[in-house]
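Pasting a structure here, questions to come.
Removed: one protein chain of the complex. Kept in place: all other protein chains.
After this line comes chain A, so read on.
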């Protein structure tokens, strides 16, 4: 196995590189924490109860909750006349400080959730209940007179509500939030949602009286998108340079590139794909598939990264077995591939179908839910298998290292150098990988804890959530850049080898 840059690099250069990487890493955290706002913002919108004409098909006319063509609204659903129809209408964004806000393309995606408010009065909720909805989503741009339909759909959602702790009039049931729709792009200025709860043929009889619907609209913050784009645009050329340099080094070798070198190049390529800042195009073009595309890019990167770790460990086993062939790793890699395919199928089922119908959700039906859970469980099992394989191999490497340690002093100079290099290389990567993995896990925990646990009133000047997103993203980029630089074939090593061979002759 050929030597790599890491072994021949002088300590000063290595230290320089490490410091440079650390500085960039800290900067990435700080940009996220201090400049960017929170990654997403959520707005609670109370649906206005509009009275509309009963039409065929249902929801033929748009009903606006406010604005110039305000619908006839009622305060309580008891006021519905029999010849009219009740439609829950939500329009966003709202007016704020007498200014009509508009959705910006910087928002990237929109997600909507509905919250059912049911007063615990009639005790009329059957279990399990299914909520049936006719839903219609439309948009309007500045200067448009009319709303344009984006999608209409008949949807069902399982309604899971707990009675309140104090079973008394006036308290609300505690209902689980229901996902309503997910849009992979935010291309228009204003959006309007009309929801009707049909009643023909006993539909919605088990849900009972629904007093209010609250829609929660979630989008990525424009400020965060800007910071994110800037980070991507900055990192992309760096990575491209490191990749080109590595490829150049590999091409200059007078032998075929070995498996490890190939897989490293492959890892670099998938990260280039992930970093490619195509998101800029969303500011001009309508690209609703971006959400799915980002998921696929990330999935691809992580699967190649996992495969790389297996191959790297395998190639450092030091058991005199000539590997260098991908086929030998089929067991391990099939776990990775299988897990990724499971997640891919799941993602296609959710976000793929959402391209057609943003109201679609796999979790809405029992069959879909079981299927989705099955895929996620299978992916989890594959992940566990992979992890066990990896741990087993790493343990084996350490055992072999222990065994080699004893015999190293008695080895010939060249052999000794070869093995010492191998051990150093392996340990260095182990250290880096563990550090990055630990940071990712910590970031994950912080994101989940800091969001659920809110201190209200205090102005958050440091955005932990954003810092974690930008920090982790930058970390894996720097990790791969380091690998591409440090694990490129070294020409110094070749020179040294030639020298020693020459002296032997």
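Operating definition for what follows: a residue touches a chain if its C-beta (ideal position, glycine included) is under 8 Å from a C-beta of that chain, and two chains touch if they have at least 3 such contacts; residues count from 1.
Everything below uses one rule, namely that contacts and distances are computed from a predicted model.
Asks: Which protein name, taken from UniProt, belongs to the chain you can't see among "Protein Wnt", "Vacuolar fusion protein MON1 homolog", "Signal peptidase complex subunit 3" or "Large ribosomal subunit protein mL43"?
Replies: "Protein Wnt"
Asks: Any idea which of A:111, A:333 or A:422 touches the chain not displayed?
Replies: That would be A:111, which touches the missing chain.
Asks: Using the touch definition up top, pick the residue from A:63, A:397 or A:447 that touches the left-out chain.
Replies: A:447
Asks: If I consider the whole complex, including the chain that's not displayed, which of A:44, A:154, A:233 or A:334 touches that chain?
Replies: That would be A:44, which touches the missing chain.
Asks: What chain A residues would touch the chain not displayed?
Replies: Given the touch definition above, chain A has residues 37-48, 65-66, 77-78, 80, 86, 91, 93-99, 101-102, 104, 106, 111, 113, 115, 117, 119, 122, 124, 166, 168-172, 177, 179, 197, 199, 203-205, 207-209, 214, 216, 218-219, 221-223, 294-295, 298-299, 343, 346-347, 350-351, 444, 447-448, 451-452, 454, 456, 459, 461, 465, 469 touching the missing chain.
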